[in-house]
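Before anything else, here's the structure in question.
With one protein chain withheld, the remaining protein chains of the complex are depicted in position.
For chain A:
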Amino acid sequence: MTGKQIAEELARTRLEDGADLDAVDHTGKRGKIVQAKKRKTVTDERILSVQDLHVTFNTYGGTVQAVRGVNFDLYKGETLAIVGESGCGKSVTSNAIMGLIQQPPGKIKSKGVHFKTQDLTKLSKKEMRKIQGVDISMIFQDPMTALNPTLTIGEQLTEGVKQHKNLSKAEAKERAIDMLKLVGIPNPDERLKQYPHQFSGGMRQRIVIAIALICEPELLIADEPTTALDVTIQAQILELFEEIQAKTGVSIILITHDLGVVAKIADRIAVMYAGKVIETGDKREIFYNPQHPYTKGLLTSVPRLDLAGGELKPIDGTPPDLFAPPSGCAFAARCPFSMDVCTNVYPEVTTLSETHKVDCWLQDPRAQKLIDEQAFAR
């Protein structure tokens, strides 16, 4: 791209990104997002492809179908946000990709979870260890518990590279210092000798990120990386993610239920409900043109400062019992547009654009009439 093209592209993105997005972006730093976005490049190289992933857990109470057929692709340099409420299978999906599901009680079935050319579900534990932390890394939700309280930061940072990349102690230390610098921790030399309790929550999350990035992974799975942090620290951590992505070109799967976070850094969004991805699309498609009633419900339940006097609009009802999930659409029981067919038959995927796909009977031409009759309050 020439300089002129970049400038044009930048201006266009700014325009498109305009008005509505900052309603969900409560950090108020929109200008900066756009700039950060510009530096990174999303390529066509597919890095992860999840096909029909099922995860079940055998418990004393029966079998929980936590993930019931999840499909998505991820491209190099891209940030995919997986959103959905608690218990919808977001974390289980990421743990399954990462190979962290204990089997038994867990059980994974799929048509393939391909990381580049390898099917992760076919690898032995030993082969998987060569990928864990090296090619795919994970960031956990709570930095207060994700670090081992009895080991120094230095040891926790370097043990991975030492094992995987056969680095000497000195090389590993040098690498660790570089990583701490990258995530913005001052005096890295001294800090390496300290223990987790000597750091604040935000600092610890930076360290967790440094640990995840030290082997230069191609895929980073961030499981609610900002949920346990307060809002100002959240913004800093999200900026760090963008900065790192721009520098290293790492692909990110961001698991979250915070739409503000999604609006800030995601390229594409997959909305999960009751163990299935019910709608995917790029950020704009999901935020401006949501098609699934659940996605619409999610968006309207976000507190908005720009709409006067409005009360929060929750989605009525509760998610279905995953011990015995319904045969039709799992959202049907809570859906204001629910039809007879919804409760009995699961809808086919409707492709709205190259990126935008939705599983909903309302997309069926025969349902259009109903939509016209009922105006959906946005």
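Just so we're on the same page, contacts are C-beta pairs under 8 Å (C-beta built on N, C-alpha and C of every residue); 3 or more make two chains touch, one makes a residue touch a chain; residues count from 1.
The rule is short, and it goes like this: contacts and distances are computed from a predicted model.
Colleague: Any idea which of "Fructose transport system substrate-binding protein", "Cytochrome bc1 complex cytochrome b subunit", "ABC transporter permease" or "Transketolase" UniProt assigns to the chain that's been left out?
Modeller: "ABC transporter permease"
Colleague: Looking at the whole complex, which of A:Gly89, A:Gly160 or A:Pro188 touches the chain that is not displayed?
Modeller: Answering carefully, the residue with contact to the hidden chain is A:Gly160.
Colleague: For a quick check of understanding: of A:Thr79, A:Ser110, A:Gln132 or A:Ser251, which residue touches the chain that isn't displayed?
Modeller: A:Gln132
Colleague: For the full complex, which residue in A:Val113, A:Ile185 or A:Ile211 touches the chain that was left out?
Modeller: A:Ile211
Colleague: List the residues of chain A that touch the chain left out of this view.
Modeller: 98, 100, 128-134, 137-138, 140-142, 145-151, 159-160, 163-164, 195, 197-200, 208, 211
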